[in-house]
Structures are given as C-alpha cells and as structure tokens.
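The complex is shown incomplete by one protein chain, all other protein chains being positioned as in the whole.
Should a chain be cited, it is by its letter among A and B, assigned in written order, with residues numbered from 1 in that chain.
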Amino acid sequence: MLRKMFDVLEGLYSHLRSMGLVLKHTFAKRVTVQYPEEKPPLAPRWRGRIVLTRDPDGEERCVGCYLCAVACPVDCISLQAAEREEDGRRYPEFFRINFSRCIFCGYCEEACPTYAIQLTPDFEMCEYNRQNLVYEKQDLLISGVGKYPGYNFYNVAGLATKGKPKGQHENEDAPVDVRSLLP
Amino acid sequence: MAIIYIDGKPLETQDGQNLLEACIELGLNVPYFCWHPALGSVGACRQCAVKQYRDENDKQGRLVMSCMTLVTDGMRISVDESESKDFRANIIDWMMTNHPHDCPVCDEGGECHLQDMTLMTGHNYRTYRFKKKTYVNQNLGPFINHEMNRCIQCYRCVRYYKDYAGGHDLDAFASHNHVYFGRHEDGVLESEFSGNLVEVCPTGVFTDKTLKEHFTRRWDYTTAPSVCVHCALGCNITPGERYGKLRRIRNRYNRSVNGYFLCDRGRYGYEFVNSDKRPKAPLKRQMIDGKPVHVPMTRDEALSEIGKFFSNGSKAIGIGSPRASLEANFALRALVGAENFYLGLSKADGKLLSAVLEIVLSGPARQPSLGELKDHDAVLILGEDMTNVAPIAALNIRQSVNNQPRANAKAMGIPEWNDLPVRRAMDTDRGPLFIASVAPTRLDDVATQTFHATPDGIASLGFAIANFIDPQSPAANVSGEVRALAQQIATALQSAQKPLVVSGPSCRSEAVIQAAANIAWALCRKAKPAGIYFAAPESNSVGLGLFGGANIENAAEALRKGGADTLVVLENDLYRRVPAALVDELLSLAKHVLVVDHQYSATAQKAEYVLPGATFAEGDGTLVNNIGRAQRMMQVFNPEGEITESWRWLRRLRAASGKGREDEWISFDSFLHALVAEIPAFSHILDAAPTAAFRVGGLKIPRQSHRYSGRTAMKANVAVSETGVTADPDSPMSFSMEGFSMMTPAALMSSFWTPGWNSAQSITRFQEEVNGPLEGGDPGVRLIEPQPDSAVPYFDAVETNESHDAAWTALPLYHIYGSEELSASSPAVAELSPKPYAMLHSDDARARGLLDGDAVTVKIDGQEISTSLKTNDTMARGVVCLPAGLEDAPYIEFPAAAEILRSVTS
Partner (left out) sequence: MSSVVTSLLVIVFVLFSLLTTASLLIWLERRLLALWQDRYGPNRVGPFGLGQVLADMIKIFFKEDWTPPFADRPVFVIAPTFIVITALMSFAVVPFSPSILVSDIDIGVLFFLAMSSLGVYSVALAGWASNNKYALLGALRASAQMLAYEVFMGLSLMGVVAITGSFSMQAIVKAQENIWFIVLQPIGFVIFMIAGIAETHRIPFDLPEAESELVAGFHSEYSGMKFGMFFVGEYIGITLISALLVTLFMGGWHGPFLPPVLWFFIKVFFFICGFILLRASLPRMRYDQLMAFGWKLMLPLSLLNLMATGAVILWSS
C-alpha cells in the first residue's frame, strides 16, 4: 500500500517535472530557420536539383547506360541512348527527368558510372504548372564538371572512339598483333 | 536415379548427367562459362570448380570441374566449401584482368553472364596491376557488333559457330593469351545463324547491331510471348518494345520448336514493324490534282462508309492470306461468307499446299516437331533448300548427322555431354544425309551424297527409293547411276532407327512432294518409324490450307461473273502471288477494293480503302506452323493511331454492316470460340494458351519486368499527368509491371529471369531438366496427327522428261534474306539480300557462249527480265534459277519456260 502510494506520488512528481521542463522552453531560443528571408546553409553534397555534367573536355559525360533510370525508385528518369556517328561516343538522344515525381533520393547519382548525373545544392524549383517540372536534356545539362573535376570515362573505358583508338586509353597495351606468335 | 550428397544433403539426380547439370537442375548457383546446354562441356573455363570428397570421413577433398564430372551414386561434393569458393573467385579475377571498364556502353550490360558470374563468385576489385590487353575489332556485317576487348576466351562462340551451326568463317586466332575470335578479315559472317552468337557469348563480344540503333536495356522492354512470322516453322520469340517501337527479337526457348536458337531472318527481320510507311489510320483514295492519293479518315467514318458495302443483299469477295493469323482469316470468312472466301494463294501454290495437307492428314507417317528433327539418324531431303526456306530446320538436320557417329563415342563409354572427346570419337564420320535439289544447298557440306536434278529428276529418284524400300510402290524409270544412288539411299534409310524424309514446295512440283510421301509411307509400312517433314512457304500457310477454299484465280472468275461489288484483301500483297495483269484485272473488276494490312503493299497502294492492321507484335493471334502446330502469339504493345488486329477491323465491319451484333466477338476468347465452333478442325487451338481470364494468384502476368524504368517520365513530355495503363481484354497479361511473374505457364512466359541470372543462360532455371521442356510443358498444340493404320495408296510415279532442248525451265531459288516479304523491308536484312541474277550450269552457259557475270535477259511469259548471269558447276542441267520474291522483281509463275538472251551491252 505504501509502495503504491509512493508510486503514485513519484508519478505525480515526474509529470509535474516534465511540465516544468517543457515550460522552461518558453525562454529557449527557437531553432526554426525563417526560410524565405533567411537562406539555410546547404552542404555541397546536398541532394537537390539534378544536373547532367560534362567531362573536362567539355563533352557530355552521360553515355546513356540507363542505370540511373533503373535505380530510380519512382521511375522518373527516362532516356534513349544513341551513338554519335562522327566519333562513336554514346550519348543520350533525349534525357528527361519528371521532377514532379522525383524524391531526390540520389540513387541515380550513386548508380551513375560516369559521374554524369549529379544532385546539386538547389531545391528552389517550384512551379505553378506541373508540366514545367518536366526537365529535358537542355534543362539538365550544365557546362561544368560538377563535383568530380578530373574524371573522363572515355579515358579509362577502353572503348575506341575517334581520336582515341584501341590501346590509347589509360593503363592499356597496344592492340594485340593477331599474326604474331611471340609471347 | 543417383543420390548425391551436396554439402551433406542427399539429393536426387539423373544418371549420366554431369555434376554441373545436376547442380543447375537442383537450383544451385554454380558459376560456369564454357558449358552451354546445347554445346555440352569442355572444361575450358575452370569456373565451375566444386569440392569432391572420397567418403564421409574425407575432410580434405579435391577440386573438380563439375561440368567434367560424371554424377555417380553416393557421390559427396560441396559447393559452398571455402577453397572451391576462393578458387572460383580467383578464376574470375584472372578473367577480369583484361576485361574493359565499359559496361555502361556495352549492350550486354544487364543481361551479361559475365556480370552475373562475377557477382555470384563475389569478386569485387581488380588486383592485377598491369596494363590491359586490347584488340582491334572487326566489322562482321549488319547483324553482329564485335568488341573483342571484352572477350574472356571461353570458346563458346567458335564451338557454336563451327561445331554446331556449321559455319566456317569464325575462328580462334593467335596463341597463348592473345587468342582472338573473329574472321580472317573484316566481312559479313556467312552463317545464317550468326545472330545466336549474341546469346551464346557470355559477355559483350558479340552484340546485336540492329539493337544498337535504338538501344534499350533488358529490363526496359515490354515483352510478350510471340511467334516468328518470317517462315512457316513458327519459332518462338520474345519481341521487346520500348517507346512504341519494336527494339529487338530474342529467342524464346521451346524444346519442341526452336530450342535455343533463331535464324538471322527471324532475329533481324523485325524492323518492318517500325516502318514509317505503314498505314496508321484508315485510308481512303481521293483524287487530288488529278492524282490518286490516300487520305486518312477516322475510324467511325471508315466503318460507316465501308460497312455499307457488306450490308445484306450485297456480295463481297474476300481473299485471305497465309501470313495472316487464323483469326484474321476467319473474321474475313465470317464477313463475306464461306462461299465468297478465297485463300490468298495462286492456283499453283494452292495445289502444292493441298498436296502436302492430303499427305499429312491421311498418311501413316508422322511429322516430327522442329525440335525432334535433331533426333533423326538418317535424313533425305527432296528438292528443298532448307537453310533458305526453313532455316532452323536446316540447323537441326545438321545436328542429326551426328547421331550415328555418336554411337562410336557411346561404345567408348564417353558421356554424351563431354563434347570434345565425343567429337574426337566421331572423327569425320557423319550420319546419312542425302540431299536431292535443283541447285547446291547450304547443307551440302555435311551431306553423304548430293544429287542435283530437275524437279522431275528429283521426283523420279524419290519414286525409285520408295520402290526399293517397298516394291509395291510404283517404280520410276531411272538411269543406272540414279538407280544405284536410290538403292544406297533406300538402304541407309532402312537401316536407320529413325529415318526422316524432308520435302516441300520449293521445287514447284507436286511429284516431288508425292515422291517424298511414297518414301515415308514405304518406310512406315516396313515398320520403320519414319518421319515426314514438309517445309511450307509462310507463317500460316498450313493454317490457311486447313480452312480449305478456292484460290485467287477462282476469285477473279467469280468477279468476272459479276454480282460482287466489293473485294476485300486481307494482309496480302497479290502482286507477289499472281501475275500483275491478273491483279490489275481483279482490282479493276471490283467496284470497291478494301485492303486490311499492316504493310503499305503494292496492292494496298491501289486500294480504294486501306484499314491499318496489326503486325505480330501489336495483336493477338494464332499461327499454324508447317507441321500443323498451332501457337498463340500475344500482343506485345499497344500501337499508335488506329492500328489494330485485322480480325478486329473485320469484326467491326461485320457489326457496322448489320451482319453481326455490335457486342458480338468483342473479346478474343469469344471470337476464338466462334472460330472453333464453325471449323472443328481447329478445336485444339483453344489449348494453345490460357484464356484471358487466367490468373496467377488472382493477378495478371506482367509484360514488363519488375525493374522497368521511366514509367513516370517516358510520356511526361506529352503530358505530365500520367494516363492509366491500358487494359488487355484479350490475354491474361497486363501492359505494365503489375502482376505476378512467377509460376507463369510456359505459353505466357516471355522473359526468363531469376535472381542472380539475368542473361540468356537463365533459361536452365525454367526447364524441367537440362535441355528438357519448359516447366509445365512446351506451349503449342499439334493439330495434325498421322493415321498409323492408313491404307492410302501410293502416288503414281511421274514420267521423266529429260529433254531440255526446247526451252529452259525457270525455277525459283529462295533466299533467307530477301525472299520473304516482311523481313525484306528491314534494313539489316535488305542489306544482305541478293541482287537479281539468273543462274545456269556452267556447261549450259558455255554451250550458249555465256560467262559468269554476263548481262543477260531472261524472257518468261512475254516478260523480259534484265539481270546478270551466275554459273554453277553442279546444279541441274537445263534449268535457269532465279531468286524468288525479291523486292521490285516482277512476279513469275514457276516453273516456267524461259528463253535466255545475251543483253546488248552499250
């Protein structure tokens, strides 16, 4: 009985104490950032607006491998790969992101083997018309390298392109001479 | 039955298997490269290593290559043991030392056996520090893209290409770790089956070049089980669609039909579906500026305008088609009435087809399925160039010559799957294969004997063989040399376990077909389980033949008689079937001409109305192949515009004309039931596939993979608000990724995938046993079965007329690329289709003072065809062979009397 009463009193105290602690917050500093007037600090790896970057030579990095599209959990990326006739490079014939579906999870960036698709610290992309949230390649492609300044897929891929035949890539031997029997 | 212990668990396996096959059948993940279910084991890649133990006390064990180890009862092995795991990871590590870093731009990526196996073994990072080897690629023609850097030297390509498909121009070059797989120089791969390299190669060395033009990853296709329409064999295919265009054709395994392989016509002929020239809305011919022009109209306009022509009291003539589905032909028959329905065949074609049907329907000889051709041990081909007419049949007949020599290997105790020793034991021995043809064929290299003669000569040989086997069959009057050959063939056929006689209409001779029947029947009557196999010209020729009906010439007669105002032509280009003059007459006799077709053919171009029909990829239908196997093809995707199945157009017209009710035959199943009720011969086609009400776990079967990408973006450029998924009332499949994709019946199985197995090799996971039928049985039903006790009399022998002084006999030569109407408009196939030519025996040519390459004019039926001359040393004498069915070439009714003149060269 005494134990029960003690429990009741202890419970009462704990309740009153929590109320007191909450009340103390009347004088605490508020943590809310007053967004439109006060811009929040964004980390460089913030997952915001998606862009397509270019390699250091200024060519499109995207090779149209479809990995971003398949990684996308909301299926909001669609593209068509094509091969450029003049130099044999793959590129996306069209590249479309439906930002009205995008959840900015960054899986596309993770999946991208050429560092082409990158998420940027920009989230201010509201529109009054949903249709304007459908971004085509010209809206996505930027003229810089983004987060990975030095990377050029075609330097390491081993795929022959114009001006970079077999054996000219990093860490590659000259093409094998099929007619030679030397080791 | 053998019990083996894998990681301590007792498991049942079949006797005579190798360990790898056993593991695969048990659903274990043992990685491998060089083994292929159709090619057997060679133990080259060392990837399938597992640990074998002497007995339960053996803790040490030893590594064995599972593909080279015969399963024995009580055997103890371990797959998960760490040493074998490390070994397998090491093997991949070594294989990957030179593999390039180009998966993102490799078309194999996502369905790559090498990717799967790398993941399976757990190899992650390349530890080799030195430079990668590179190779220069070759241009291998319009079908195959070559990227030699990716090669892992498993030798599957040359084993398939040379040993299986009989090609000569792909080989391994150079030595040690420089081995190179390619041709001796750039050039088109000669084999008609080169496209299978795409699926045989475990990685991206050989990829589909036509796919590269509109590349799509494996997971992004909308697929459905379908049937190839480019010849009569009915090979099972999986077409893949994306963004409204057909992207590629992949093989769909069906043991009873095509097995693992497709021919290049079937694989690369698909692009006619994507043609811009196709009609996409109902068209009406109008005169604009004095020229007839087809202008589009709406569906309702078209139906109300055209429907009137069929209303009660008016008579319409309908011409069916051997390349249209059973349903389409039946819908036409229902629209115009059975008495006004004509098969879309010329008189000559119809006669040959009914000769074949009469033989197979009433005779005692069974028609083996396409897959069973491999099992025969003596084959006689009468007057047919199988490679160009029925390509996969030729590939399977090529395998049949190995059956007798395999006995050598069996006698030495070598298991059948142990490929290299079996081939050593076979040496150069080949089983009996006799080919009688007008001109050399692509199977001649494995033939025991070839015989080149005129169709009559071939028929006589056939009758002589039959006479040798069963003296009751009519004798033929043949020379001594031919007689000796006939005896040799008769002996070979009689001493075989399962002889097979192959023939077909390519010789344009009923006698050849009858001779083949006589041989098969004679064998049957001598208690040999002889098979008979007829090639047929088009995808639904036999189905159309089973309808029964008159031919195009009869249709012309009926029109001439008057009374009929309207002519309906169903999926048929009449200019390819009968002389142009007759077609012109037909079209001018009818007041209204309506063409329902998916191609804007020459006939369609002259029609008053054209209704846009669906191709095989855009509609459901049933096709009956050359041996009477009915197979369902499911719609792959929803086409743009007003394109829909021909049967649906004709049903709508029937309703619009007041002949049928508006709500009649709305669904495919109800229509199919109407067909079967009307024509009982087709009653089994209902079993070809489950009905539209079929569900697995209450769900439809998805046409898209569970990884299908871009659903919310692919049409967002048109409108960001997503439209719903189109319902499919005709089949139990959904046009989306929603549904249940496991436990699917084989008839609805279009893409084969299990976790960890993304490549074409995943097929082994869906077979009842390695090389066995698909789980639940192979799809398709046989409509024609033999009458074993039939007492049909033998056909009479023909009188041979060997004199060829008066004129040349013009005969057709069929070409795998170019002779078939639909595939010929696919750019890759068109690139390889031959230029027009006329071919003569070199002696015949020399006698006329003509040389190879001369410009000549061939005069047939008053038509003058200017072409260039080809000569051949072995073909039949007195015959001029012309390529059949080439685009823009005029129609010739073969056989024809021809005159050859040297063209006047300027």
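Quick note on the criterion: a contact is a pair of C-beta atoms (placed from the backbone, for glycine too) under 8 Å apart; a residue touches a chain by one contact, two chains touch by 3 or more.
Since the structure is predicted, the reported quantities are computational estimates derived from the model, not experimental observations.
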{"item": "Partner chains on view for the chain not depicted", "value": "A"}
{"item": "Absent-chain contact - pick from A:V8, A:L42 or A:M125", "value": "A:V8"}
{"item": "Which of A:M1, A:V22 or A:C126 contacts the chain that the document leaves out", "value": "A:V22"}
{"item": "Subunit A, residues in touch with the chain not shown (by the definition above)", "value": "8, 15, 18-19, 21-23, 25-26, 28-32, 34"}
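FYI, only the chains that are shown with their structure count from here on.
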{"item": "Chain centre separation (subunit A, subunit B; CA means) in Å", "value": "45"}
{"item": "Complex interface listing, subunit A residues touching subunit B", "value": "63-67, 69-70, 72, 74-83, 90, 94, 96-98, 100-101, 113-114, 130-131, 133-134, 136, 153, 156-160, 166-167, 171-181, 183"}
{"item": "Partner subunit A, residues of subunit B touching it in the complex", "value": "100-105, 109-110, 131-137, 147, 149, 173-176, 178, 180, 212, 214-217, 219-220, 243, 707-714, 716-717, 719-721"}
